[in-house]
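This is the structure I want to talk about, given as C-alpha cells.
The complex is shown incomplete by one protein chain, all other protein chains being positioned as in the whole.
Labels for the chains are A, B and C, by order of writing; each one numbers its residues from 1.
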C-alpha cells in the first residue's frame, strides 16, 4: 500500500477504516486481494442500490461498448440519450404525473445541487436558500453552503453565505411545533430573514444520521413553500432510486417538489451520472448558462436505461424494499433489547436504516469490529454516532441474515469491552 | 427529436448547433443516425485527445469489465487505483521531477477546481483568489467565481466574491507591462487588494478564445506568486494530456505550479475523471474534509492507466502534436492570406488552435457551414469570434487535410456572402 | 415647506407624520412656527432622556463655547475628553465594577455598532454574528446585517451576510424553551451554524416594538455566550442612559456584557456622540485600525460630563424612572380595559413602554390623532402595531397626565370610528 501513502493525499478517508485493497465485487459482496470476502451494507454510500456489477445492467454496458457507440457526447443529441429520456419519461415521470423537465448538470451529485440552487435563485430573483440541520448536499461551494457538517464547511476557507438553517423534522425532540420558527420568520417583516428563493431538503438525511422526515412534516414543508413563494428542492441523490422503497423518496408523502436532484444509484452500476429535474415552468435557463464536460456520459445513459427497464416497470422492488426494511427494523429492535446497556435505538425508512448509539465511540468500534468479521458498514451523524445501513436493495435474505449475525457479534464484543 | 424538446431542459446547447442525432464514433469521426459521417475537430471540448473509442484503451476497459472488478469504489483502496497511482507516478510525475501528491476530488473538472481553491485558501488562511480575464474554470459556485464569462456568471443568482481579476497575457495588446498592475496592487498596502491565497490560470485559455500565455509571462507569474506567498494553480483541465504537446501544458515554460488540476482527456476515453495535484507540503487536508461520491470510478483508473502506458512512455505523441500544430498553423495562415477581406488571424499552441474573425458573425457562420459539410467545430471567445481547433491528437494527416479542405470551402462560402 | 419638497430627498420620514415646522423646544415640549405646543413622548427616538435644552447641560455647553475651547479634536488628548473619561470612569464604570475600556468610534450609534462587530470578529477570528428577530442596530452595512427590518435591509442592494438570526425572548410565545434552538445549533457540529464571534442584543427592543427580554433570558444568554466562547454585545444605544431605570439597561439582569454600545442620550443634549466599551482584555485594536473624523466632538464630551454629574451621582433618576414607569403601566392598563374592543395590550420597562394594537392601523391612527391634539408619539414594531412611549425621563407628572389624557381621547376617537 506504499504508493497510496506516497502519492495519495491525506484527504482520503474510507480507506482508513478499511485498510485493505479490494479487487472484485458482485451483488452484495466484495473481495480483497487476500481473497477475503465482505458483505457490503454500505453500497457505495447508496450508489449501488442494485448491487455491484448487476449482470443485466452490466450486459447492457458491454453490448454498448462492443460497438463504437459514442461514449463522451457533451449535450449532443445521441441515441443513448434519447433512449434514456424516453425511458425515464415513460417509466418514471409519466406514471407519477410529474411534469418535469430534465437537465444533465454534470456527472456528480454536487453538480445537480449547484444547478438546482442556481436555477432557484435565477427563477425567483432571491438569494437566500433555506437548508436544514445536518443536511448534506456536496463539497462544491454552493452545495457546501447548504451542508451542515462543520468540518466540511471549514474546508471552504471562505464564509459560506446566502443560506439560513432551519431545524429538520424532530430536531428538537418535539419541543417546538413544526415550522413554527420558519413561519414566524417568514411572516414577520422584522425577522431579518430575507425572502428565500428555495428550501433544499432530504426526506431522509443519510450522512446526517438517518434522520427521517415524517410525511406530515414534508407536506407541511411543501405548504409553507407554496404559501411564501419559495421553491421546494428535494435532494434525492442518496434516498432516490428505491432506497426508501418508491423510486423517489418523496412519493410516500404525496408531495411534488419544484426541483429534484438525483444521482448515485441512477446509472445502476455506480457510474458518474446526475440529473436535475424542474417543473416545466421553471425551465428558464439560457442555452449553455450551466454546462459541464461530462454531462453527456453515454454509457451511463445506457446502464440507467437498463436499470429502469429491469427494476422499475413494476412495483416489485419498491414492495420488497418496504418489507425487507420492516424485517430489518425488527431485527435491530431485537438487538437493541438484547444489549440494553448500550442504549441503542433505531430509525429509518425502507433500506436506509440507522443503529444509533448513545456513546458515539461504540458506533465506531462496531464498524471496526464488523469489518474484521467481513462486513462493511459506516457511521454517520454529526458525532458519527449512527451505524448506517445502506445495503444493496437486491441483497438476499441469506446475506441479510449473515450480515445481521456479524453485526450482532460485533455489538456483543463492543458491549463486552465497554 | 421530440423527446428532447419535451423532456430536456432549455439549457442544452451544442445540440442547437448540431441538430442531428449521433450514434457511433471512432478515432476522429462520428456518424449520425442517417449514416452521415463527420470529422471531429472538437473532440468533446478537449476530452478525447486520443480520439473516440481508442482501441487499446477500450480493450483495457472491456477486459476490466469482463470480470466482476470493482466499478464504484469511493476512496477505498483498489487494485485499479493502485495501478493508476503507480503508473501516474512512474510515467508522469517522477520523470518531470514533480513531487506532487494527488487527490481524487470528484469526477468533473469543476470538482478539481473547487478542491484546488479550497486547499489554497485553507493552506494560506487567505480568502482572495486572483483569476484572469476570459478564464474558464467551471460552473459550480467556487469555480464560477473565477470564470470570466458574464452570461455564465449571471446564472449564479448571487454575487460571486473573494476574487480579483487580472489581465491575461497580452490582454491589452502590450499597452501595459506584464504584471505591472498586479505587482503594484501587491506592493501597495493601500491598494485595496487583500493578500491573495492563490492565482488560478490556464496556460492557453480554451473557452476564452485560444489565448496563449507566453513562456515568459508564465515564468513571470510564478515569480510574482513566490514573491508574495501566493500559490500558483494551473488549471490544465483542457490543455493538459498533450493538447499543447507535453503532458502538462506548463512544461514548456519550465514552471512548477503549486497546485494543478487535470481532467477531460485524463481517462483517455471520455469518461468522468479528474485530479487535483498539490506539492507535498501543501497536503494539509483533514481526512474526508473534501469528498465526493464518484471520486473512485475505477474503470476510469483503468483506461487512464492504459492511456498513460500507450501514449506517454515516450515523447512521440508530444513531438507529433508539436509538428502537426506547426503544420496546422501554416495551413491556417495560407487560408488567412487567401481570404484577406475577412480579416482573420490565428493563434494557438500544439493542437489547440484558433482562427479568429474580426466579425464574430463570420465565426458562427463558418461553424454552421462546416457542420453541413461534415465537420464539427465550435466557436469560442467572449464574442464567439474564434473558430476553435481541438482535434484528437491522433487525427491522421488525411483527416486533417480533409478537415482543412472543408474549412476552406466554408470560409470561401462565408466570404462570398459577406 | 416648498424647499423641503424641492430639495430634500424622499427618504425623509418623520416629517410625513408631523407635517409642521418646529422651532423651539424645552423639557418635554416643542413648539411649531404657528405657536402650537406639543408634548413630546418621543424624545428624539430616545436621544433626549433629559428633555430638550436641559438648562444645566445647556449652560455647560454655553460656558465651554464662551471661550475658544477646542470643538473638533479627532482623537487628540483634550481637557474636555479627559474630564469626560474621568467622570465616566468615576460615576459609571467604577461603581458598577465594570472594568471596561472605552473607544470613540464616531459620532453615531451605527459607528459604535460597527466598531463592536469589527472588534468581536477580530478578537475571536470568527465571522458569524448572532442577531435577534426584530433587532435594530443601524443603517451602515455592518449594522444593517444584524438589523431585522426587511424594508431597511432591502436598501442595502447587496446580500447581508455573516449573520444568523435567533428568536428574541418570547418570540414564539413560549412555544419553545429559551435558547433551545441556539444551543442545539451550537452543540451540534452538523448544524450548519459556523462558530459565532458574538451575539448582539438589545435588552428591550425599541424599534422592534418595545419587546422586553426578561432578566432570566438575559442571564441565560450570557451563559450560552460564555459556554461557547461567543462575545456578548449589548447594544444599549436606545435603552441606555436611564431609559429603563439604571444607567445601563442590562444592570437589572446582573450581567456583564463583553462589549457595550451607547449613544443617543449620552451627550445629554441630543448631540452626536457614541461610545463602544469593551472588557479590558478585548482591547486588541491596532492604533487607528478604526477611526472617524468626528470621534472627538468636544462639546459632546462637555455636555455628557455635565449630564453624568447632574443625573447619575445618585439613584434618584433611576428610581424615579422605575416609579413613573409603573404608574404609566397602570394608566395604560386602565385605558386597555376601558377600550376592550380594540384588543390592546401593553409592555415595557422603565419609561420605554408600548401600547400594542391588535390591528396595526389603529396604532397609526392613534399617532395621527395625538399629533393633532398636540402630542408627539411614534409607532414601532415590524407592522407598526405599537404606539411607543419614549418620553423624556424628566417629564413632570402634570405633563404625563396631560399626555395620557390626549392619548385617551385619541384612543377613544379611533375606537369610535373603527
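Throughout what follows, contacts are C-beta pairs under 8 Å (C-beta built on N, C-alpha and C of every residue); 3 or more make two chains touch, one makes a residue touch a chain.
Just so it is clear, the structure is predicted and the values come from calculations on it, not from any experiment.
Peer 1: Thinking of the whole complex, not just what is shown, which of B:27, B:135 or B:240 touches the missing chain?
Peer 2: B:135
Peer 1: In the full complex, which of C:28, C:110 or C:331 touches the chain missing from this view?
Peer 2: Only one listed residue reaches the unshown chain, and that is C:110.
Peer 1: Check each of A:159, A:287 or A:405 against the chain that is not shown and name the one that touches it.
Peer 2: Only one listed residue reaches the unshown chain, and that is A:159.
Peer 1: Extract the touching residues of chain C with respect to the undisplayed chain.
Peer 2: Residue positions of chain C that touch the missing chain: 1, 3-4, 6-16, 18-26, 30, 33, 44-45, 47-48, 52-53, 58, 61-62, 65-79, 81-82, 85-86, 88-89, 93, 101-111, 114-115, 117-118, 120-122, 125, 127, 138-143, 145, 151-152, 154-158, 161-162, 197, 237, 263-264, 269-272, 276, 278, 283-294, 297, 299.
Peer 1: Which parts of chain A face the unshown chain closely enough to count as touching?
Peer 2: On the chain A side, contact with the omitted chain comes from 158-159.
Peer 1: In the complete complex, which positions of chain B touch the hidden chain?
Peer 2: 127-128, 131-135, 146-151, 153, 159-165, 167, 171-172, 175-177, 180-181, 184-185, 188-195, 208-209, 381-383
Rule of thumb we're sticking to: only the chains that are shown with their structure count from here on.
Peer 1: If I average the C-alpha coordinates per chain and also across every protein chain shown, which chain's average lies closest to the global one?
Peer 2: A
Peer 1: Could you tell me the distance, in whole angstrom, between the mean C-alpha positions of chain B and chain C?
Peer 2: Roughly 58 Å, centre to centre.
Peer 1: Give me the residues of chain C that touch two or more other chains.
Peer 2: 159
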